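Questions regarding the structure given below will be posed in turn.
Of the protein chains in this complex, one is absent; all others appear in place.
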Amino acid sequence: MSLIQVINPNTSLAMTETIGQAARAVAAPGTEILAVCPAHGVPSIEGHFDEAIAAIGVLEQITLGKAQGVSGHVIACFGDPGLLAAREMASGPVVGIAEAAMHAATLLATRFSIVTTLPRTLVIARHLLQQYGFSHHCAALHAIDLPVLALEDGSGLAQEKVRQRCIQAKREDGSGAIVLGCGGMATLAASLTQELGLPVIDGVGAAVKMVESLVALGFGTSKHGDLAWPLQKPLSGAFQHLN
Amino acid sequence: MSLIQVINPNTSLAMTETIGQAARAVAAPGTEILAVCPAHGVPSIEGHFDEAIAAIGVLEQITLGKAQGVSGHVIACFGDPGLLAAREMASGPVVGIAEAAMHAATLLATRFSIVTTLPRTLVIARHLLQQYGFSHHCAALHAIDLPVLALEDGSGLAQEKVRQRCIQAKREDGSGAIVLGCGGMATLAASLTQELGLPVIDGVGAAVKMVESLVALGFGTSKHGDLAWPLQKPLSGAFQHLN
Amino acid sequence: MSLIQVINPNTSLAMTETIGQAARAVAAPGTEILAVCPAHGVPSIEGHFDEAIAAIGVLEQITLGKAQGVSGHVIACFGDPGLLAAREMASGPVVGIAEAAMHAATLLATRFSIVTTLPRTLVIARHLLQQYGFSHHCAALHAIDLPVLALEDGSGLAQEKVRQRCIQAKREDGSGAIVLGCGGMATLAASLTQELGLPVIDGVGAAVKMVESLVALGFGTSKHGDLAWPLQKPLSGAFQHLN
Amino acid sequence: MSLIQVINPNTSLAMTETIGQAARAVAAPGTEILAVCPAHGVPSIEGHFDEAIAAIGVLEQITLGKAQGVSGHVIACFGDPGLLAAREMASGPVVGIAEAAMHAATLLATRFSIVTTLPRTLVIARHLLQQYGFSHHCAALHAIDLPVLALEDGSGLAQEKVRQRCIQAKREDGSGAIVLGCGGMATLAASLTQELGLPVIDGVGAAVKMVESLVALGFGTSKHGDLAWPLQKPLSGAFQHLN
Amino acid sequence: MSLIQVINPNTSLAMTETIGQAARAVAAPGTEILAVCPAHGVPSIEGHFDEAIAAIGVLEQITLGKAQGVSGHVIACFGDPGLLAAREMASGPVVGIAEAAMHAATLLATRFSIVTTLPRTLVIARHLLQQYGFSHHCAALHAIDLPVLALEDGSGLAQEKVRQRCIQAKREDGSGAIVLGCGGMATLAASLTQELGLPVIDGVGAAVKMVESLVALGFGTSKHGDLAWPLQKPLSGAFQHLN
Partner (left out) sequence: MSLIQVINPNTSLAMTETIGQAARAVAAPGTEILAVCPAHGVPSIEGHFDEAIAAIGVLEQITLGKAQGVSGHVIACFGDPGLLAAREMASGPVVGIAEAAMHAATLLATRFSIVTTLPRTLVIARHLLQQYGFSHHCAALHAIDLPVLALEDGSGLAQEKVRQRCIQAKREDGSGAIVLGCGGMATLAASLTQELGLPVIDGVGAAVKMVESLVALGFGTSKHGDLAWPLQKPLSGAFQHLN
């Protein structure tokens, strides 16, 4: 029995539930999913400020997850906030949903499109594409121009806008796959894949499978070099609990 | 029960056995491995000429695998010969062992090193790094200067040279992970990971887990756009069986 | 007297004739053109699968060309299939028509456009641009959305579509030159250059002149390092004749 | 009278003093320097974990600085932690010392070298080079293999190691300038510039002058698009004070 | 008292006046601006031929500036003609207005747009973006399709076209800042910044502040390596005065 911690970096319980559901839908028989979110932080993540705060929550959850003996961790926000810091803290693998979805897309198609929420988050996706090496594999980025939490308002409007943009992306971009650019879109992937007839990739599912895979291969995050354990130092004040 | 076809693109039965063994060692309970190699072709692959011939064997095996109802395919030679052609033919996912190992390495470390066989094969690895987007993630490439089949001569010399180069790469490159650059090195990964204390990645295992993952996520190779089915045309002569 | 082998990688005799005609139109007085195509293979090349098969035909022709004492070889399909494998086999220069046309374009203009046949072949051109280093020199890629063999159907429709797209590319792309993306378009270059008032470049002609030039300079393909002769190994079955 | 806030992202008062001193040494007559550090956080920054924590301190200080009416902000740690998040919060310019030093270096020389503290921080510098566009302008990166706080131990050992590495870099790298890779090295720049006869650049000084310059030109951080104000949302728990 | 030489590389006295005015508007109290232009050369610079001629005028002015004891030099044409040659000759800093504006833009926004004069000058801007490392920071380039000297014809037409293009760039490009691509646009920056509500950056002002900053930091152009003094050699004929 293997335990994978899926960390929603924002504090929305509804979205944590959505994400947990998407994770469990693809988990292998022997995998248990622990879907969590920070106690404190931001209710949604739509910029660098939000990400900086969310990163602390991610690191707190990594500490808690390690104490619970999880095998690996998923960071379930499309900006992969705190990814390299989390890798320093973790012994198991840590996979972000943006990288997971992008990696998967390059295995299924020569080029992919991204459909995300607010236009201001596109710069984060662009920086990740560059850092991960996939700039030339991304044909286009789209934003539906609705905030993240519109995905949780029950109206279905945001979901329909995502669907429309995916259809448009298929028609115009020349891409073979579409990456959904928000953890809150996780449960849309299967039906859109069905409807559009090409892979519409949710990073939550992709990341869970990658963590499972790395664990099965016997790999944890490398502790040699750049991602070695954080150096021991006295953290002060509000950060003492991270010591 | 899911069936994954692992194609050794060269005609060496011994290496096919090594590769099959490595694949089975990591396969999930529900996965059966079908390790195959072409009936005709080259006994080892150490250049572009060898790759061009091996690609035909890969395509033949893809056809056979589809007839046997496999869920996905692994191309188990570090140059990923015939990868995009195979993807055109396949409905399930097709993953090469070079890309699989490189993808896995970037999830575990900021930079990786490659250890392979003959220096003349390094150019192939360099081109793949560029095509996959990982040029900046590779700190160094090493060749042990022995041919591929030295890994099957029973002397253990090639294996020891691989080990020495991995130790050197760990000491000098500043990499957090090492990628083994030949399918014939697949069974070395676990012990080297143990001995060196950092991920030493065999692409065969990594590719099997990636195919399993993509299948579990419900994805096959995208048939929209660049990787659509090959256009139907009358293949002549020696290629009629690929019609 | 110098003999240059122009290899049409597909099996279309009509297209081989078109290509041979274009080659002869620019050949120097002392150059004889040997226009050939494989006995077996694909009638047209519009994807990676087609390319993989065509590559074998190219290698067979290289062997035959060497036996006939040719000075150098042209691979006359815009994807340059089998190029590096052919270079391993050849002592003389081997030049693909895509690279030839792209090289020529960068000597005549700061940026160029490409006009080709089916949209699915654009990914091949994109990969070549990246491999050759010309991604930033290509302003735009266009497809007329007709198959290669439409260029040989005698209707002139494909030719007119090429012409229209060249006119559009001149008007919209800000390019100083246009590269024709198919060997079957070779005979259009001169009249379009005339009509449009900018270089419209056919790779067949360009490649013939580059092979002539390299031969005149005393150069063959480098046999030091990456493109050294293929290692001698027993090729089996359908590939024995390539031994 | 213009007030520039220089934020040392770690909690070392000694280093804050060093940095403040370096800032004041170059400030224009009309500029007052407000050198601050977070109340809580990490005593030194040598990895991604440290950076994630330090970023929160940076954001707290940005808030405080705005309340004090500062014209602009400097982030005085070579990893530029929290830079884009700080820019979202700020109306004035925000400049990191890594970017400032790198920008200055490219105005004075065709290529530069970096000399920093621990090898594990090099990956942070590499990522910044890539994000800022200066990868091709950096000839080499060096680490003295001593922790940041060795610069504050009073022994002068770290300072001497920095000097030796700069001399080596001048001799071996073919660079025209050297960038000091730690805020704690700020006061070394002038004497090393003198001794070595080439620009040895401290980012603290460079960043102060860039903030002064941008303010004098009438520019603050752009609030149009990617760096617009953080969206208003109820921050919870430990982060309420950042609301 | 510090003297900064602002070199208009073309021979237009009116534009030299415009540029000098823009420089003085931002100069620090202790800075005197020496606005000059070549005695001989081209009245405006709109291509590579014009730039080659203008470069000689720039070098002549550098020589004169040094004789007058200036602290640093600005090359006030958006193509930065003669920049590296001028750096070889100068002991103080030399900053081009294209690089200055681009550097400033990357400190204020994640991506910027460029608005310039004739379309044929865009290739020069593209080459500079690549050389300086900012290709990925530039979202779009625009040309108003009027020659440089239209900015000096008194009609205000060119100025209005610049304004319209800036408005369009703000609306369409997703950029946070706009760079004005001609020295003759220098005096437009302040009012456009005001009207558009984002940084509209004139390189003349930016370059003056960068030279001031580098001088205040004690830096001149590096004389170690690539930008060392030109080797002494007997210049002949029309170039003897540059000896």
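By letter and in written order, the chains are A, B, C, D and E; residue numbering begins at 1 in each of them.
We take it that a residue touches a chain if its C-beta (ideal position, glycine included) is under 8 Å from a C-beta of that chain, and two chains touch if they have at least 3 such contacts.
On a predicted model such as this, the values are computed, not experimentally measured, just so you know.
When the full complex is examined, the chain removed from view is found to touch B, C, D, E. If you put the hidden chain back, the residue from E:29, E:69, E:154 or E:234 that touches it is E:234. In the complete complex, the hidden chain is touched by one of D:31, D:44, D:110 or D:131, namely D:110. Touching residues on chain C toward the chain that is not drawn are 26, 28-30, 84, 93, 95, 99, 103-104, 106-111, 132-137, 170, 174-177, 190, 193, 196-199, 201, 205-206, 209-210, 212-214, 216-227.
Seen across the whole complex, the unshown chain contacts chain E at 11, 39-44, 46-53, 55-56, 59, 82, 84-85, 87-89, 119-120, 122-123, 127, 130-131, 147, 225-228, 230-231, 233-239, 242. In the full complex, the hidden chain is touched by chain B at residues 119, 122-123, 130, 135.
Everything that follows uses one rule, which is that only the chains that are shown with their structure count from here on.
Chain D and chain E have centres, each the mean of its CA atoms, that are 27 Å apart.
The set of chain B residues that touch two or more partner chains comprises 84, 110-111, 136, 174, 225-227.
Viewed as a contact network, the protein chains fit none of the simple shapes, being neither a path, a ring, a star nor fully connected. Chain pairs that touch one another: A-B, A-C, A-D, A-E, B-C, B-D, C-E, D-E.
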